[in-house]
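Yeah, one chain of the complex is gone here, protein chain that is, but the others are all in their spots.
Order as written gives the chain letters A, B, C and D; numbering starts at 1 within each chain.
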Amino acid sequence: MEEINLIGIFVSALLINNILLIRFLGLCPFFGVSGRVKSSLGMSMAVFFVMTTASIVSWMLYHWVLLPLQLEFLRTATFILVIASLVQLEEIFMKKFFPNLYKALGVYLPLVTTNCAILAVAFFNIDYNHSLIQTIIYAWGVATGYTIAIVLFASIRERVALAPVPEALKGYPIAFFIASLMSLSFLGFKGLFGL
Amino acid sequence: MKDRLVVSVSPHIKGKESIFSIMLDVIIALFPALIVSIYLFGWYALMLVLISVVFCVGTEFFSQKLFKKEITINDLSAVVTGILLAFVLPPNAPLWMIAIGAVVSILLGKQVFGGLGHNLFNPALVGRAVLLVSWPIQMTTWVTPFDGVTSASPLNIIKMGLNEPLPSYLNLFLGNRVGCLGETSVLALLIGAGYLLYKKHIKLYTPLSFIGTVAVLSAVLGGNVLFNIMSGGIILGAFFMATDMVTSPLTKKGKVVFGLGCGLLTVLIRFKGGTPEGVCYAILIMNMFVPLIDRYTKPKKFGLISVKER
Amino acid sequence: MVLNSVLILGGIGLFFGLGLAFIGKKLAVKIDPLEENILQVLPGSNCGACGFAGCAGYAVECLKENADIGKCALGGEKVVRQISDILGKEAKIKEDSVAVVFCQGKDGISKDRFVYEGIADCSAANLIAEGNKECIWACLGFGTCMEVCPFGAIRMDEGIPVIDEEKCKGCGICIPACPRELITLIPKRHRVYVLCRSKEKGKKVREMCEKGCIGCGLCVKVCPTGAIQLKDNLAVIEYDKCNNCGKCVEKCPTKSIVLNNSSSSMQFLS
Amino acid sequence: MEKFTFKAGVHLPACKKLTIGEEIKETSIPQQVVIPLSQHIGCPAQSIVSKGEKVKVGQKIGEAQGNVSVPVHSSISGEVVDICPQLHPVSGKKALSVIIKSDGRDEWIEKGKRHEDYFRLSSKEICNIIKEAGIAGLGGAAFPTHIKLSPPKEVDTVILNGVECEPYLSGDEQLMIKHPLEIIEGLKIIMQTVKASWGIVGIEDNKPRAIDLMKKEIAKQPNISLKILKEKYPQGGEKQLIKALLNREVPSGGLPMDVGVLVDNVGTSFAIREAVIRGFPLVSRVVTVTGWGVFSPKNLRVRIGSSISFLIEECGGFSFVPGKVIMGGPMMGITQYNLEVPVVKGTSGILVFGQQEAEKENIRDCIRCSKCIDACPMGLLPCMIALYAQNQDWEKAKEYNLLDCMECGACTYVCPAKRPIVQYVKWAKDKLKC
Partner (left out) sequence: MIRWNEFTKGIVKENPVLILMLGLCPLLAVSSTAINGLGMGIAAMFVLVGSNIVVSLLRKFIPDGVRIPVFIIIISTFVTVTDYLMAAYYPSLHKNLGVFVPLIVVNCIILGRAEVFAYRNNIFYSVLDGIGMGLGFTVVITIIGMIRELIGNGSIFGFGNFVSYPALIMILPPGGFITIGFLMGILNWYRQKHR
């Protein structure tokens, strides 16, 4: 049963409760860094990376430190601190040891820090009582959903950039309309696999 | 009289085809299905189509005034959207609903992107999806042809496992079944599609890969292949929605991929999803992928292979 | 409880802080000091609203040539000012200049040689048979300069761009947009221009355009400061000598010399 | 008989019936000719006559400058009136030209040496004769022929292009009807020069008479064959013709010789024959004067340098007020606004449209119908190139293989939104140059 549960968690995070289009999390960079497909890919790779590590570390911290000490109320402060530091650590390491990788996705790392999607996933893992393995799968599902949404969004925006959008709707308004139509399409996944 | 000659860049002759003529052909192609729907569902069906068309054209006109764009209602593209929108609604849909759907289709589906040619999503399907999400009850009550008794659609019967008789293949083919206004008669739609194929406005790449995928996958998943193809909006969707020029990929390869995706998603939603019908969402979702598909399915340019060979 | 929480938070903070400080020192990668300075000014919240990869990404962008330094929404005007101070951008523009269009060939004044059909863009039109005007120095009037102006300072009037001196910032973006190189930046205090670039002989100019410079030389004679010279059948003003007296304007038989005394610029006249 | 063709392309209304039976007629001697010194691709020729000098027909008046250049010859006898910049029909700009006023006598200078025994000549000697005769490709591109005939790579097949896929034009067809023997002789000279073992004459199936007559001539030759092509545009393009006849694909950015082929126009072949065997320099060419705006459309043998207005007079003048005058065919020709511009070596036709035909069509935004993609013989995405060019993203247009476009106009012809795709392409190419 465990495997089906994991697939369910993954699909739910990926499509049905897509973090960007249905859950409205991590929207600032979604609108900011989606001008070009290339940068959106870099961003989503960074999200993938950080989301996995941050979810694991915060899960461990919560279950192995805060819970035993009955300091659940500290989770907001701890998580954000952990994530911020973690990202910075990763950035430094990557810059030094994997400069090519850093060039591809490292520049987006700081942007991920204050991305509420990361923090939210850490919270969700606690709220949904995920096990550690479920936490990892969930993080991957969310990150993949993030990737799909932002890459599609960027490719659409690249095309709309060539269109004579009415003057008043240029920039953010048209981006919101695109997002709304994408979100509308994603509603089609509602109820998939009975989730 | 002009006393000066005209100077322009070659070519100096142009083909006779225009946006107007293409849209006119699409309208002609939709006529058989329209006539069948009036025959099946009475004059109210015509009323729905008319209201839809009037509101589509009106919205186009006013939004182009509002956005200070050239008024292009005489290219008939709004009329096509109007007819298609009416075709994907239940034959007993309230008039106010279709009016709202028409406004949404044109405004949100098309004009905010800059008008014809720039919309990412099929406007008629945007209208339908918005209506479906907004008023799920009105959008999913169906009536039988001729007598107008409330009934479940064939796909619903399968999905919910209802104990009701399914229409025969002949009835599915001719259109005597419960369903959206214009999607019931496979025969009428195929006649229209044949006309468009003859006029070379659509190509078979998308419809064939769409329907083929649905057939194969529904066979794999244990469904009735013929029934799955002929029920719901597959024929209408494959020949008239997925082949919409603006919102489908440019190249042959891209069109095949697009059809495959539509088929896959349709089956996924029908068999595993929350709603009995998936054509609308499948096409909308694939519309999102069009820019990416275009990006990776550029045709081979002339003389490219030879370089490698030599 | 309180002690515990303080300990935990402090512990985590200390652990990461020290670790970061240590590793940061150890593994430091050099960056541009200018970039560092800009990074200091930026809010540092990495919100991404600028469209770049966080504040560091935007700092790098700011260093590029022609970068838009006004994209940090969070920091607002203050940050823009600080960045521009760091980059010394404002210092570059020495004198208040304004773009001037050197043609007065409105529709009908400058004759057409054919009816052009095609893309409504000057540089595209200029490719075909050297443009639709008889005069190959004339403004084509499709308004490409108007479209590139970021400040909306150019409008088209009967086929000729008119520049709003109040809105014009003297950025010069319109200059390369004109395929006929008719636009030049001129310091605002100079008010007299010969609005023609035609090097044709006088007779030919008269055939082509009502307001072209025919190279008659009357302005050269009347100019009290000797600021005007004829070069290739065209009167050219040496701005350093010109005192904006306007005598040449009165004398010019084709009205190709113009004294611009729009209200905003009167202050420059002595 | 098997009919050949290539993928993509468009079917155009042929419109050839206006001049279909019109045999080639000599014009009268024009009062005055304007002979541009640059009628070919490459360096312009340098004038070797001076104002006031008397010249005779066939006298060299411009010497080739450098290798990629050909001389120009006087096409009438008379006096050099002026040597000054005159409007050039191809570039649309002024270019140095020699103006000659006719003395009405039409006296030839002593003709060059006749070489009926051309098979004894070396390739180099033939090339030299061709160069001295001032021959540049008569198909339209006007590339110096002697350079084409001394390729650095091995050529096994020579294709003679008798396709004439442009609507309205029928000059090549009439030339084939009138001079089949001479054209084949020209082909044999070319084959000998480039040492090709095989010759092919390609003709579209809409020219039955030309096919019949050419077939008779070709039957006598062992290593020359006639291949018939289906009517389609732009089949006369070198690359398309090679693909259709030999199924060889010229690499992108390459030349026909890269696949061992040389393509020449039937008109060029005829001119080569005249130069080598009879010693005539290139002083006249066949021009189709046609269109509804011409009173009686004709195929004329025209002295190079005659003005358009002179040709139209020869055809009985305009039938109504003209709207557009095109030099060349309707698909790739160049519109002219001044009817005093001269016929040059690359001029294949003069086409006159009435004002109705010249009327502007409403340009709309691309509706992504992909008809241009189906039509493009080069396998490009014309709509995307035009879209990026419209948004002035030149680099992106280049990524979409802008530079492979040969501006045949097939995309623009089929476009239902009436977008000027070719103009966008030209614009983008120009922007990328600088």
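In the analysis below, a contact is a pair of C-beta atoms (placed from the backbone, for glycine too) under 8 Å apart; a residue touches a chain by one contact, two chains touch by 3 or more.
Since the model is a prediction, treat every value here as computed from it, not as a measurement.
Colleague: Counting contacts across the entire complex, name the shown chains the missing chain touches.
Modeller: Spelled out, the missing chain touches these shown chains: A, B, C.
Colleague: Of A:Phe10, A:Trp59, A:Phe124 or A:Tyr138, which sits in contact with the chain we cannot see?
Modeller: A:Phe124
Colleague: Would you mind spotting which of A:Leu6, A:Leu41, A:Ile56 or A:Ala77 touches the chain that isn't drawn?
Modeller: Residue touching the chain left out of view: A:Ala77.
Colleague: Could you pull out which residues of chain A are in touch with the chain that's been left out?
Modeller: So the residues of chain A touching the missing chain come out as 21-28, 31, 73-77, 80-81, 84, 114-116, 119-120, 123-124, 127, 167-177, 179-181, 183-184, 187.
Colleague: Could you list which residues of chain C touch the chain missing from the display?
Modeller: 9, 13, 17, 43-45, 47, 49, 73-76, 78-79
Colleague: Need a quick check: the contact residues on chain B for the chain that isn't drawn.
Modeller: 96-97, 100, 108, 112, 130, 133-136, 138
Convention: only the chains that are shown with their structure count from here on.
Colleague: So the centre of each chain is just the mean of its C-alpha atoms; given that, what is the distance between chain C and chain D in Å?
Modeller: 45
Colleague: In chain B, what residues contact two or more other chains?
Modeller: Within chain B, residues 2, 4-9, 114-115, 117-118 contact more than one other chain.
Colleague: Residue numbers in chain C touching 2 or more other chains?
Modeller: Only 113-114, 117-118, 128-129 qualify.
Colleague: So in the complex, the part of chain A that touches chain C is made up of which residues?
Modeller: Residues 28-29, 31-33, 35, 39, 42-43, 65-66, 69-71, 73-74, 77-78, 81-82, 85, 88-89, 92-93, 95-96, 107-111, 113-115 of chain A touch chain C in their complex.
Colleague: Would you pull the chain C residues touching chain B in the complex into a rising list?
Modeller: 112-118, 128-129, 132
Colleague: What residues on chain C touch chain D, complex-wise?
Modeller: Within the complex, chain C touches chain D at residues 113-114, 117-119, 121, 123-124, 127-130.
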